[in-house]
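The complex appears here without one of its protein chains, the remainder shown in place.
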Amino acid sequence: FRTGVPEVVYGKGKDVEEIIRATLKLAEKNGIALATKIEDIEKLSDEIRKYDLKNYHIKINKKAKTLIIKNKNYEIKKIGKVGILTAGTSDIPIAEEAKDTLEVMGVEAITSYDVGIAGIHRLFPALKRMIEEDVCCIIVVAGMEGALPSVVASMVDIPVIGVPTSTSYGIKITPLLTMLHTCSPGIAVVNIDNGFGAGVFAGLIAKKIHK
Amino acid sequence: FRTGVPEVVYGKGKDVEEIIRATLKLAEKNGIALATKIEDIEKLSDEIRKYDLKNYHIKINKKAKTLIIKNKNYEIKKIGKVGILTAGTSDIPIAEEAKDTLEVMGVEAITSYDVGIAGIHRLFPALKRMIEEDVCCIIVVAGMEGALPSVVASMVDIPVIGVPTSTSYGIKITPLLTMLHTCSPGIAVVNIDNGFGAGVFAGLIAKKIHK
Amino acid sequence: FRTGVPEVVYGKGKDVEEIIRATLKLAEKNGIALATKIEDIEKLSDEIRKYDLKNYHIKINKKAKTLIIKNKNYEIKKIGKVGILTAGTSDIPIAEEAKDTLEVMGVEAITSYDVGIAGIHRLFPALKRMIEEDVCCIIVVAGMEGALPSVVASMVDIPVIGVPTSTSYGIKITPLLTMLHTCSPGIAVVNIDNGFGAGVFAGLIAKKIHK
Amino acid sequence: FRTGVPEVVYGKGKDVEEIIRATLKLAEKNGIALATKIEDIEKLSDEIRKYDLKNYHIKINKKAKTLIIKNKNYEIKKIGKVGILTAGTSDIPIAEEAKDTLEVMGVEAITSYDVGIAGIHRLFPALKRMIEEDVCCIIVVAGMEGALPSVVASMVDIPVIGVPTSTSYGIKITPLLTMLHTCSPGIAVVNIDNGFGAGVFAGLIAKKIHK
Amino acid sequence: FRTGVPEVVYGKGKDVEEIIRATLKLAEKNGIALATKIEDIEKLSDEIRKYDLKNYHIKINKKAKTLIIKNKNYEIKKIGKVGILTAGTSDIPIAEEAKDTLEVMGVEAITSYDVGIAGIHRLFPALKRMIEEDVCCIIVVAGMEGALPSVVASMVDIPVIGVPTSTSYGIKITPLLTMLHTCSPGIAVVNIDNGFGAGVFAGLIAKKIHK
Amino acid sequence: FRTGVPEVVYGKGKDVEEIIRATLKLAEKNGIALATKIEDIEKLSDEIRKYDLKNYHIKINKKAKTLIIKNKNYEIKKIGKVGILTAGTSDIPIAEEAKDTLEVMGVEAITSYDVGIAGIHRLFPALKRMIEEDVCCIIVVAGMEGALPSVVASMVDIPVIGVPTSTSYGIKITPLLTMLHTCSPGIAVVNIDNGFGAGVFAGLIAKKIHK
Amino acid sequence: FRTGVPEVVYGKGKDVEEIIRATLKLAEKNGIALATKIEDIEKLSDEIRKYDLKNYHIKINKKAKTLIIKNKNYEIKKIGKVGILTAGTSDIPIAEEAKDTLEVMGVEAITSYDVGIAGIHRLFPALKRMIEEDVCCIIVVAGMEGALPSVVASMVDIPVIGVPTSTSYGIKITPLLTMLHTCSPGIAVVNIDNGFGAGVFAGLIAKKIHK
Partner (left out) sequence: FRTGVPEVVYGKGKDVEEIIRATLKLAEKNGIALATKIEDIEKLSDEIRKYDLKNYHIKINKKAKTLIIKNKNYEIKKIGKVGILTAGTSDIPIAEEAKDTLEVMGVEAITSYDVGIAGIHRLFPALKRMIEEDVCCIIVVAGMEGALPSVVASMVDIPVIGVPTSTSYGIKITPLLTMLHTCSPGIAVVNIDNGFGAGVFAGLIAKKIHK
């Protein structure tokens, strides 16, 4: 695979056995592998015990609905830091999907959740900490009106990656449109709920800087 | 007409003569009348001089593309104050349409323009002044991502009336959707570019309080 | 929290325990708290008995799918009246969500349900009573063609808050569009099914008048 | 042609000469012919004088942008009455297009314009007169929120044909959606601005009754 | 109720007991009543036996998901005939909903199902029979590309009422758009799956002719 | 270039000089070249005389808004026949664009225009002739409701290529949706107004057969 | 039926018994029959054993959710080859639906799955083999961004039939739009998930060549 871009098993529509086997196969090939959007993560949690995985570290993230399988001999090279913010609590699963993607790429995530416009006073210390940690970019995950990336981008001089979520009720395309139409330059956007895509994109920035 | 709700001549698609005559007729009946969305306001400015209007005060707002005709004997009853904010400079025409509507209803507008997210530091003193002036509600006019009403509503305890504008390039429905999906309760919305509707709605709140 | 604007637990996607605990926590902090859009209200009804809530009044509204938890020592300050109308019977749950929100804010709701265009003769006495009760605004909840707010606004001189509902079969965005495009000035709109948002907005008008 | 259904020249995108010649050709064949949606009706008005039309009656409707050419020997058979209402004044051109279509089919139109929800008190006498004239159906032309057909259908027991118009500013599809989602049974709808289609449909009802 | 327009219980979202009781109540008032879009028609079939309905005729149409309750003393006045066509077999439930509505109004339906473009040779004899039976209009029910009403209207001189259905896979709005954009004048349309609306509209034409 | 697929100059947004020069350059390289969607075809007609093109055959199609430049020494290899139908007269420009594309590819077009559903009796002899000429496929160009390809495909056993046009008034996407949702298998579709794309696709079928 | 175009039972919304009986009836008439989009293919697999089908070959494709019933005496006439590509693994069911359709028409399918842009190096040998096998056209099945047909068409001189799939998460219409807007001429498109339609269209090309 292109060095540094993780291969991924997209879990939607696949059953638990398929997912485990496909992820394991990638881990055998690349040392590490990721599965996302696993529909029945509880069942996967149970089933995976039946496999002989003594040479692997297994990490299951029930919120993110992700699975990481890593060979015990495989060492992830550390390549920098990325900030992750969410507007609400229901945006956290997508944020965690991005975080797990970054972990596979060797990037540390500095997270701060539930700091949206309705509770905007929590945003400032979170941003301050990210700047101090010298993150190379900030992933901002938001549903409903999706205005948080604009607010963040108006305050910082580093790239902001907007991730619209479908957690809101109403017209699902709204936060995507909001982010695309921002008046605060410095934002680019990935598709609705695409935490993995945001993670890869942020990881590629980190990798480029680290080189 | 329902007392306090101004009758209006909607200028779009009408020629200048039609507009002047229709507005004058309403002014004869009600003492005051308003025309909005006048397409050729320059021409109206010229043509209106040909009419015998010595018993009337004429006000032409070239930005808002509005005309007010008021009988010199008609006295507008003062009934309170409303705040008007815009995110950018291109939202000003719609804000001024709301302001002229409020004027006809006897409501004073406290305005502050170009205080959107990209220049958010200008927002705080503007809001402070409006609270001090004890406005009964705030009209927030915004295009592009349309996030300003959410930010305002998260800071004040008075009703916020969102007016999306079509001045942005891109997908015109975006600021409307953003405002409808707000996480900050306390916002209601009128249609895209409907400064007149926002003015009437705000004026009815003022009128209810004044009673 | 901004004084007078209720904090709320948005129940969609949350399980019953989460909802009860979060609402209780807000009630401890603020004296009173509201949860809306509770998906399994029957289960919540059962489960809540297991909690020690002897210091609290509990109100469960099965139609509205809301929960109010109020400390017995907390007194709601009465601040006025709001009218609520629905076009059909299937709009009642959203109307009741608005009503419960108003209750938390100390506003009395004068309700009249199922008075839509198809049974328009029932509308007139309902409006008459609301005017007599001196409501400060009227929330009009309607699905299908969503024309009721226009009809109401053409008859009264107080603000009308339109709430489109998704109860209709067909294209869900229809009543929202209808309300936004009204010819009867004096209407502002909240998002589809947003009874809570309409309640807060109406409550802020009441609060402003009461001050 | 199917007896009773007028052949029509659709004027959009055609130049004035094309339109005159095509309409004349149909009039030669059928005794009478109609052209609709003529873009430059003023120019057609001038140009048509150059043609030798001494055997024909010419009727140009500048509002409707229609042309009727009738052989002086052709007699239109009278087959009944249809009501036509409009919500606003800007809906009149489409109403007149329907009226001219009906004229060609031998149907008399009883019209009443500008009786929409904003001026609903004018509606009742208009409906009363149509019922007394025993119209076989009512064509209701409306833009903006498009609620008038619902109101009419809730009051009468004869078929209502809704014609949404594009004259409103805002989202053009709104009145079409409103009419399709009506709660008042007894309405069927033609496409946006399709006055001709409404006229033919109403004329076919009249014809069926007359037979 | 407006004479001749049946009052109806809209079954969607209602449980079986609610539907039976509401329909019965209307039948007590008007002699006859109709319920449509009953979700669990099998359960209603069972449950209704528990009610004392010895003074009523009960008709349950499992395809159409409708219920008719008629007092044995109530006599339906016969007022004419209407044709009903469907393009495919999956359109039959909506056609039957229209048919039951017509039955309540005293109109006989001449039906011919599955005569769409893919099997167009079956259309001609069906149309021929309808013309011979002197139907006053034809209801044409079609999903997928929705072209059948256009074909029918190009062949007959009586009004065609198009009913788009949602049975097709793909983009649900397609047959509605097709029918609205027809080149064959003589068609008006009701909303997607609105067999009831088509039935009432057709019934009103029949009633007008019968008078 | 891929043998047999014509290189093309897309004229939209280009000025006349650009188009002539680019087309000539392709003709020098390939012996023949095509330009489509030329906005000011009249001006191109004039301007092209100023160029020294004595070694070339020039063909300007004002309806199609196309230009073909062919070296006098270049011989087009004949590779078969394709049928082209249009529903209306306003679809002819797109049909002619397809025809010119086919000409460049060496395919003869058998055309029959204005044979849509409203005048369906003209369709049958046209189809008969195409079958007799042994066309390898039929391009069917239609706007408005776009139902003609379905009707054709239900009658013939050869591939039908649907070309939706934007000539209709109303919602432009309608004929595209109609064609995609056809019940008559045997149809594939190109984009709205893409006569060139339909021509190339049909030409590739002809080429494959001819080989 | 039109010779060579298979009659099909569309399984969606039908129960297993209906499907088996309808397919069998067609097989009795035509020698062979196909059912597609069978929702409960496992149940059909079990139930079909209860039928007396000793004169028939039965083929159930669980991936494609198709059933083929063929009389043992019926011989499929071989008429050529078609290529089938998929971008991802989740597009395979639709590809297999096309393949089974082709089988019924006597066309051999050369398949190569999971060769999309993300793994584009696998595309070249697949295309090479298809060209060598002299396929008459290539069906390209793709979801997500749907760009594979464009890439293929830019490399080959034979017709490409694009089949967008709904397997992607996100906005379902995306791959359809991508394919319609291709810059690589030589592509025509069928509706989302319409493997059957693509198969019939490709089969008609094969048949035309074979003749």
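All chains are identified by letter, namely A, B, C, D, E, F and G, in their written order; residue positions are counted from 1 within each chain.
Note that in this section contacts are C-beta pairs under 8 Å (C-beta built on N, C-alpha and C of every residue); 3 or more make two chains touch, one makes a residue touch a chain.
Model, not experiment: these values are computed from the prediction.
**Student:** Have a look at A:43, A:78, A:128 or A:208 and name the one touching the chain we're not showing.
**Tutor:** Residue touching the chain left out of view: A:208.
**Student:** Looking at the whole complex, which of G:130, G:144 or G:158 touches the chain that is not displayed?
**Tutor:** G:144
**Student:** Mind pulling the chain A residues that touch the left-out chain?
**Tutor:** Touching the missing chain: residues 2-5, 8, 136-137, 154-159, 161, 176, 180-182, 185-192, 196-198, 200-201, 204-205, 207-209.
**Student:** In the complete complex, the non-displayed chain touches which residues of chain B?
**Tutor:** Residues of chain B in touch with the missing chain: 90, 167, 169-171.
**Student:** Applying the definition given at the start, please give the residues of chain F touching the unseen chain.
**Tutor:** These residues of chain F touch the chain that is not shown: 12-13, 37, 173, 191-193.
Simple rule for what comes next: only the chains that are shown with their structure count from here on.
**Student:** Mark out which residues of chain G touch at least two other chains, giving numbers and ranges.
**Tutor:** 191-192
**Student:** Taking chains as nodes and touches as edges, what kind of graph is this: line, ring, star, complete or other?
**Tutor:** Per interface graph, the chains form some other shape.
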